[in-house]
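In this view, the complex is presented without one of its protein chains, the others remaining in place.
By letter and in written order, the chains are A, B and C; residue numbering begins at 1 in each of them.
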Amino acid sequence: METPHSTTHAPQGFWTKYLFSTDHKTIGIQYMITGLFMAAVGGFLAYVFRYNLAFPGESIPLFGQLDAMHYNAFVTNHGMIMVLFVGMPFLVSGLGNLLIPLMIGTDDMAFPTLNMMSFWIFLVSCLVMVAAFFVPGGAFGGGWTLYPPLSASGYVNRNPAFWSTFFSATPMFILGVALEFVSMLMGGINFLVTTINKRAEGMTPFKIPLIVWFLNIATLDFMVSVGPLVAGAVMLLLDNVVGTGFYDPARGGDPVLFQHLFWFFGHPEVYVLLLPALGVMGEIIPVFSRKPLFAYRTIIYLSLIAAVLSVVVWAHHQFIAGIDPRMATFFSIGTIIISIPFAGVFLSFMATLWGGSIRFTMPMIWALGFIGLFLIGGLTGLYLGSSTFDIYAHDTYFVVAHFHYTMFPVVFFGFFSAVYFWFPKFTGKHLNHTLGMIHFWLTFIPFNVTFFVLFFNGLAGQHRRVNEYSSFSNIMKEPYITFEKISTIGAIVLMVSQFIFLYNLFISLRKGRKAEKNPWDSNTLEWQADSPPVHGNFNPYPVVYHGPYEYSHPSSEQDFVPQDNPIVLKTN
Amino acid sequence: MTIFPENISTYGQEIDRLFYTISALVAVAFVISLFVLLYPLFNNSAKRVKKATYFTGAKRKHFRWITFALVALALSDFYFLYAEHGAWVTIEQTQVKPDFHVSITGRQWNWAFTYPGLDGKLYTPDDIVINEMNSELHVPINKNIVVDLWAKDVLHSFFVPNIRLKQDCVPGRMIQRWFKLTKTGTYDIACAELCGLLHGKMRNFLVVESQEKFNGYIDSLYKKNAPALTMTNPSN
Amino acid sequence: MENPITVVVPDKDHDYHGHPNYTKIYFWLLGLFAISLVVSLLFSPVLAVSIIFLTAVIKTALVINNFMHAKYEPFMVVVFIMLVVFILGALLFGMMPDITYSRLQLAP
Partner (left out) sequence: MAEQTLSVSLKQVPQGRLGVWLLIVGELIIFGSLVVCYLLYRLRFPSWVEQTQHTSTFYGGLNTFVLLTSSYTIVKANDAALKKDLAKMSRYMLTTIFCGLIFLAVKSTEYAHEIGAGFTLTSPGLQATNPVGATFWSFYYIMTGLHATHVLAGMVTLFVVWLDARKGRNIHRVELGGLYWHMVDLIWIFLFPLLYIAK
């Protein structure tokens, strides 16, 4: 057999191998490490302002006093960093780069150089975001939603002397986000072209693993929804730096326009993060239930419907922002309807468990934890999708608790499931199971402690982004003061316990049990490559004969049938 | 401990009721989903079940249960959309006959209240403006109060938890809302939209009082402010 | 056994199944351009604007189909173009009630 490509061309020097590599695996790991770094930054910000909320006025260990200006800046940057600089590199860029070429059975991305470039642009955008903390006047503090006029004009919470210079925090914030978008657009083109054009022979659309489908739907969703925000951000930047009046009511501009443009992107962005996380669950649950994924095709159709719906429901973030009340009714209906396809997807995942032979391995535990938590997040979404209840709950801690119950499982449980599942593949070492269990319970329980009480604080009328609640003595009384403290202690435990994960990564890389090719007896193509895969992944390229989820097929002796195994399965 | 702060408006009850309606539906959905999730975990662990059953769910027969669940979800969704719509219309889309009309302007960082002057009309030169931090908005009990919400500089959000009313104030537009209060007392007015440095200190008070007391308050206000009525006509 | 992967060499064996007459299309475009100019000078604004945007849409269709060869591309590319139209339509009609039909009033 002719060798289709050489596997010996792996770059050998340190710089070319680990830094300026065009290999999709290296780039994926680079994304994840950058994401971990940004998660540490975002987590530290959260720790500081969470501590300040529970113990107002006290000096914060490792930081010191937190004033209102820094409080606003920290809250703002925590939001943007966690969504765009942690969620995106973990779930979309990181997983996409690591998995897409391997799972569709090819050597690399369609445009490897573009891929490398998109990572370096992403790194620059991260540096811009972090550097904004050190410019005169401090980081941007106008809310992660960047609503003008606060973000566009001089009425900001900082010294006006630093206002309109280009190297002040607001332009840097916008620029950092814009660079991130550029990077993700480049990566997105790469993902879609790779998946459409470079699939292994025999890999028809419905033999593609679910996560590759979901990564591509998410990418397409991102690419079509980000345009309006790019346009809006350009106008905001000009308003800010040059002094145009796109959002200045005195000159005919309308601040609500930016809210629309922002949420036109902002809402699909939730699904951009959710879909890859669901894809991870779609890989893990069948493997450890030893059963085919329930209703694989229907899940794909449902998520396509959800992706289309996701771009027409954005205004539910603005029910009380002064939009036309009749429009609010329309968007309320759309929002509630979008719960149906996702309920279908989740129920299909749960149905996969029924009749299975369930193995409680680390990735499975994380996946189940994800489903349990997201259930709460999704169901509390129904309260907020109702426009009438949103009049009361909007911008309270109820919203904060709701979206942390969705975003935290998506970003972190999704990421941890993926790491525990694919770590043996990409490093050739097993993670430590005991440390993993400790990590799981010390994440799951403190997370619930942190955010469940906040639902009650929100219902009591406590609104967000207030650095000291002491001035609202009517709203902020017992037991809500205690709840704040409970939440903060939970958050601190949650953050500290993440060091277990880092320690586990470190110790397993050095001393971990060596991993075989296919430790979980899984079907998909990445497990048929070496652990860790060599440069070029496959030699020869695999040919696909089966769908990705043929577990416990009655006509096969083994309980799994790798996709490139040419045996013939009898259908009944 | 009550879940919500005390309700003092005529429509606040409907929002509370909506919360309990949704909670009931959500509780049912949660319990069922949790059962669906947990039952196989206890029943189908690898120790108990050595070999999994092969079914793909591609057949409609298998997918039937999920279809039932989705239809049930859709029905309950539309039930509470139907249930909530009345309250939405009451709060957001109803034009009531104002017994008392007051203009509220959000600015950095307090709420400025404008009462009509002796002529009983807003936006005339004799309006009385109260524009200081921690000031009070006095309104009479059991009267339809219509508020015009403005924002001077950046976005603000008029939020009185006890009324269950929250409305963003947007520069460049005037938004009208109404309420009718049923209980006297002093309540917090907060700003629920990040508006800059002292967003957290943006707190004023809503004082609900009887008509007589309220009339006395307005009179005293008029006496105090009469010489300083130099407001320019804001309607231009 | 041959190399099992489908190696896509750009345009190596790609055929457009014939080509449109580019010159003819070019003159059509110029003609439509002339129509829009003439219309803008002659007719009432409402009629003129409708005709002008009609010509713009026709011009777009001509360019996309012939110059960009979309009519020879698989259905997928058509889906991408439709996505643009769908997104922009959703954006326009979603924002119109709030931006266009809201009254601009400045705080007193």
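Criterion: a contact is a pair of C-beta atoms (placed from the backbone, for glycine too) under 8 Å apart; a residue touches a chain by one contact, two chains touch by 3 or more.
Just so it is clear, the structure is predicted and the values come from calculations on it, not from any experiment.
Taking every chain of the complex into account, the omitted one touches A, C. When you scan A:S59, A:N197, A:S470 or A:Q558 for touch with the missing chain, the hit is A:N197. Across A:P205, A:P479 or A:P554, the residue that sits in touch with the chain not pictured is A:P205. Per the touch definition above, the residue from A:G227, A:P341 or A:G536 contacting the chain not shown is A:G227.
Where subunit A meets the omitted chain, the residues involved are 110-111, 185, 188-190, 192-193, 196-199, 201-202, 204-205, 207, 223-224, 226-228, 230-232, 234-235, 238, 242-246, 250-254, 257, 261, 543-546, 566, 568-569.
Listed here are the subunit C residues that touch the chain not shown: 6, 8-11, 14, 16, 19, 22-23, 25-26, 29-30, 33, 36-37, 40, 45, 48-49, 52-53, 55-56, 59-60, 63-64, 66-68, 73-74, 76-77, 80-81, 83-84, 87-88, 91-92, 95-96, 99-102, 104.
Everything that follows uses one rule, which is that only the chains that are shown with their structure count from here on.
Remark: among chain pairs B-C and A-C, A-C carries the greater number of C-beta contacts. Between subunit A and subunit B the centroid-to-centroid distance comes to 31 Å (mean Cα coordinates, whole Å). If each chain is reduced to the centroid of its CA atoms, subunit B and subunit C end up 44 Å from each other. Here the CA centre of subunit A is 34 Å from the CA centre of subunit C.
Subunit A has residues 249-250, 254, 256, 322, 326 in contact with two or more other chains.
Residues of subunit B in contact with at least two other chains: 171-173. Taken together, the subunit B residues at the contact with subunit A in this complex read 1, 3-5, 14-15, 18-19, 22, 25-26, 29-30, 33-34, 36-37, 39-41, 44-46, 49-58, 62-63, 65-66, 69-70, 73-74, 77-78, 80-81, 84-85, 87-88, 91-93, 108, 153-155, 157, 159, 161-162, 164-173, 175, 187-188, 190, 192-201, 203. Remark: subunit A residues 1-2, 4, 105-106, 196-198, 200-201, 220, 224-225, 227-228, 249-250, 252, 254, 256-257, 260, 264, 311-312, 314-315, 322-324, 326-327, 540-543 touch subunit C in the complex.
Within the complex, the subunit B residues that touch subunit C are 103, 105, 114, 123, 150-152, 171-174, 234-235.
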